[in-house]
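Missing here: one protein chain of the complex. Every other protein chain is in place.
We call the chains A and B, going by the order they appear; numbering starts again at 1 in every chain.
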Amino acid sequence: MLLVLTVSNGLHFLVAWEVFAVCGYFLITLDGNKRAVRTAGWLYLATSHAGTLCLCVFFGLLAVKTGGWELGPLRGDASLAPLFWLALAGFGIKAGIFPLHIWLPSAHANAPSHVSALMSGVAIKMGVYGIVRFSGWLPVPAAAGWVVMALGATSALLGIAFALAQNDFKRLLAYCSVENIGIIMIGIGGALLARSHGDAAWGRLALAGALLHVWNHGAFKALLFFGAGSVLHATGTREMSRLGGLWQRMPWTAGLFALGAVAVVGLPPLNGFVSEWLIYLGLFDAVAGKQASAWVAMPAAILLGLAGALALATFAKAGAMIFLGAARTKSAALAHECGNWMRGPMLALAGICLGLGLVPTLVWPALTSAAGAWQPVQSGGLSDCGNGEADGQRAGYPHHSGPGIVPAAVIGLTIGETHAAKPSAGGAPAMAEVPLATLGWVQLGLAGLMAAAGTLLWRKVMANNLRRGPTWDCGYAAPAARMQYTSGSFAGLASAWFSWILRPLRTMRRVHGHFPAEAIYQERVPETVLDMVILPLAARGMQVSAAVRRLQHGHLSFYILYVVVALAALASLVLLENVP
Amino acid sequence: MKLLLDLILRIDCWLLLAPLLPGIINKVKAWVAGRRGPPVLQLYYDLARLWKKGVVMSTLASPAFVILPALTWVALLSAAMLMPLGPLGAGLTFRGDALVLLYLLALGRFCTVWAAMETGSAFEGMGTVREVSYAVLAEAALIAAVLSLSVQSGSIALATMLGPPLGAGAVLLAAGLFIILLAENCRVPFDDPNTHLELAMIHEAMVLDHSGPPLAAILHGASMKLLLFAVLLVQAVLPIGQLQPLAAAAVLAAGVLGVTVAVGLVESLWARFAFRRVPLLLTTAFLLCLFALLVAWKGGPA
Partner (left out) sequence: MERWAGINHQNLNLLIGLAIGLNLLALSTSRLPMLIRSMSAQGVILGVMPILMEPHADWRVLLVALATIGGKGLFIPGMLRRAMRAVRIDRELEPLIGFVPSLLLGAGGTIAAFALTPLLPLLAEHADSLLVPGALATVITGLILLIGRTEAVAQVCGYIILDNGIYLFGLLLIRAMPLMVEAGVLLDLTVGVFILGIIVDRIQRTFDSLDTRILTTLHE
C-alpha cells in the first residue's frame, strides 16, 4: 500500500494498486468459511476491478497523450482535462463515494474488525489520495468542482441516512465512512471549484479541511471499529437490538467508543470538529464571495449541517443501543471487557483524537505545505493574473484580481490572504485569518472547563447523598429490558424522511379482533443501491451477454466464417473510407 | 486583569439573568389566563432548592449520568461566551466562532441525549428520538440563518456578523429565527414544557430521571439556551451596533423582553402541534431563513 503512495510511474502505480486491491480481498476473506464473507469478498473484488479498469484506461490514455508513463505535474495541457472523469470514477469506487459505495458496507461489516479499521481508516483514503493527487497534477474540467462537491454532499447526506437506519453496528460504521468520504469530497470539490474560478483563497481552506479530515477520520473511525470489534468479540453479535447495557461489563470500551462518537459527530473539543470547521469556513467564504460558486457552496454547507445533525442522531443511537440501558439478551449481559492488547491501540487512537482536537496547530504546517503542493502556482506567491496566464484552462474566466492575492505567507499559523469576495471594494480585508491557534485554545479551555465542572458536580452530588433506585419510567411498576427503545424505533422518525431512498422492507401483522394472534412488525433496510439499481442492471447485462454467448458454440467452421465476415467488414470499411 | 474582570462580569450576567426568562414567560401565561401565577423568580428558588437535594440514580445508569448535565451546562455557557452582548461585545471573538457556537449547542444536545439513554427508560427514548430528529431540521434552518448573516455582513465572526442592519430580509430572518428558538428550546408548539402527559414531551421526557444538582444544571442550562437564542434573534434583526452604548443596551434588553413575552403569548394562544406537523413548521423556518439568505445575497427587493 505504501508503494501506491510513493511511485511516480503510471505503470508501477497500476501494479501497486492492483496488488493493494488483491491484498484487500484476502484481508476481507480471512474468515472465509462463512457465506456472507465470501459474497462480500467477491463483491469487493468485482467493484474494485471495475475501478481498476477505469484507472487502466486513465493511465493508458495519459501515457498516449504524454508519451510516457512518468507521472508529474502536467497542468499546462488542457486536452488532458476530460481524463479527470476516468480518474474520479476509478478512485471514487475505492473511496466509496455514494453511488459507487456498493462494496463498502458488506466488506466492512464482514471483515475482521481490525481489518475494517484498516480499510476504513487507510484503504479507502487511497481513493481520496488518488483524486487529490491527480487533480493536483492534471488540469481538470470546469465542471469538476461542481460535480465533486455535489457528489460529496450527496454522499454525506445519504451515507449518514443509511447509517442511521442500520441495525448492524459495523454496517452503521461503514455507511458512516461513506458520509465522511462525502465530507472530504465536499472539501476537495471546494478546492477544485475555487481553482477553476481563479480565487483560491477559500479553496485552500476547504482542501486543508478535507486533508485534515482524512487523518481525523482515520483515527476516530479506527477507534470505533476497534470498539465494535471488542463488542463483537465479547458478545458474538453485530445486531444492536440484541445488545445494551454493556458499559457495566466493558467500561473501557464504552468510554472510548463514546469518545470516538463525539469525534465522529464533529463536536468540539475533539478532532472531528477542527476539520469540519475548516471546511465550513471555506464554504462560508465561498458563499460570502457571492460568485457563481456560491450556488453550490450554499447547499453544500446546509447539507453538511444536516449530515452533522444526522450523525449526532446516528451515534447517539449506536452508543445508546450498544452500551446504555439494560441488556436486551443474555449474551449481552454476560459480555466481558477486552484485554490489554485490544485496549492499548484504542487508547492510542483516542489520544490522537484528543491531541489533534486540542492542539490542531500541530498539523497546520503539514497541511499548508500539502495544500501548497497541490496548488503550487498560487502559493508560490504569484499574483492571480499570472496564474491565469500560466494555466491555459482557466483562460475563459474573469479574474478577480484582488490586490495581492495570496502572498507567500501561506505557510504559517494563519493564512494571510486577501479575501476575493469584494474585488471592487479596493481590497477590504474582510476575512483575513484562520485562527486555528485560537480554536485550539477554545477547545483546550472547553475541555478543561468540562473536566472541572464535571468533577465539581460529581463531588456535590456525592456530598448531597446519592441513592440508587430502579429507573422511574413514570411510575410503571415492572420495567423490562424489552420496553427500551430499540435501534429501529430510535431511527424510525428521522429515517422515515429518507424512506424514498432507503426503501425499507416491512413485514407487518396488525392486532386483529378480540383474541388477537401475535402481532409482528419488522423493518429492514436493504442495500438499496446494490439491490435496486446495480443488480437489475447486471441482470439485464447478463441477458444480453447470454444472447451473445450463443455465437460461441465450438464449431470450427463457423469460427472461420466469423473471421472471414470480420475481414470482409474491415475491408469494406477501408474501401468506404477511400471512396471520396 | 481587565480581561479577567470582564469575563467574570459577563459570566455573572449570563448566569444570573438567564433564569428570569422562564419566570417571565410563566407570568405572561398566567396573566393571559387570568391567574396570578408563580413569582417571576420562581426558577431561582427551584434551583437553590434542587442544589441542596440528594440524587436518586437509576441502577442502570453509569456515573456519567450525573456528570453529563455539567458538560451540557459548560457547552451552553461556552456558547454564551461567544455570543456578543450589544455594546459589551463577545467574551471571545474570532473568525468562524459562529460555527463553534452551533457545534457547542450540538455538543450540549449530545450530552443530554447520552444521559437520557443511560436509564433505559422508554419515555427517555421517546424524548431523545424526537429531540435528535427535529434537531436535524432545526440545524438546517440555523445554518441557513447563519449563512444569511454571514453573507450580508461578509464575515463569519459573530461580533461583526450581528452588527449591520439586514434590510428587507430582516422580517424573514426574524420569523425563521423565532420558530427555531421555539423548537430548540422545546417550547409550544413543538413541545409543552408544562405538560405531565409524558407521551407529548421532548425535553422534559429526556430529563425525567434526573434529580438534585444535575437537574439544577439542566434547568439552568435550558434557561441560558433560551436567553442565548433571544439575544441572537434580537441582535440579528435590530441594528444595535449603530446605537450609542447605553441605548444599545436598552434596546437589547427591551428586545429580549419582547421576545420572551412573545414566547409567552404563543404558549398561551397556540396549542401544541401534532408531531406529524412539526416537520412542516421546521421546514417553514428553514425556508424563511433560506429566503432571507437569498435576499441578503441578491440585494433583494427594496
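To be clear about the criterion, a contact is a pair of C-beta atoms (placed from the backbone, for glycine too) under 8 Å apart; a residue touches a chain by one contact, two chains touch by 3 or more.
Owing to the predicted nature of the structure, the values given are computational and were not obtained by experimental measurement.
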item: Partners of the unshown chain among those that are drawn; value: B
item: Listed residues B:T59, B:N194, B:Q244 or B:T283, member touching the removed chain; value: B:T283
item: Residues belonging to chain B that touch the chain removed from view; value: 168, 279-280, 283-284, 287, 290-291, 294, 298, 301-302
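Assume only the chains that are shown with their structure count from here on.
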item: Chain A and chain B, separation of their C-alpha mean positions in angstrom; value: 32
item: Residues of chain B defined as touching chain A within the complex; value: 51-64, 66-67, 69-71, 73-75, 77-78, 92, 94-96, 99-100, 102-104, 106-107, 109-110, 113-114, 117-123, 125-126, 128-130, 132-133, 135-136, 138-140, 142-144, 147, 150-151, 154-156, 198, 208-209, 212-214, 217, 279, 293, 297
item: Sites on chain A touched by chain B in the complex; value: 244-245, 247-248, 251, 254, 258, 262, 265-268, 273, 276-277, 280-281, 284-285, 287-288, 290, 294, 298, 301-302, 304-306, 308-310, 312-313, 316, 319-320, 324-326, 421-422, 428, 430-435, 438-439, 442, 445-446, 449-450, 453-454, 456-458, 460-461, 464-474, 479, 481, 483-485, 489-490, 492-494, 497
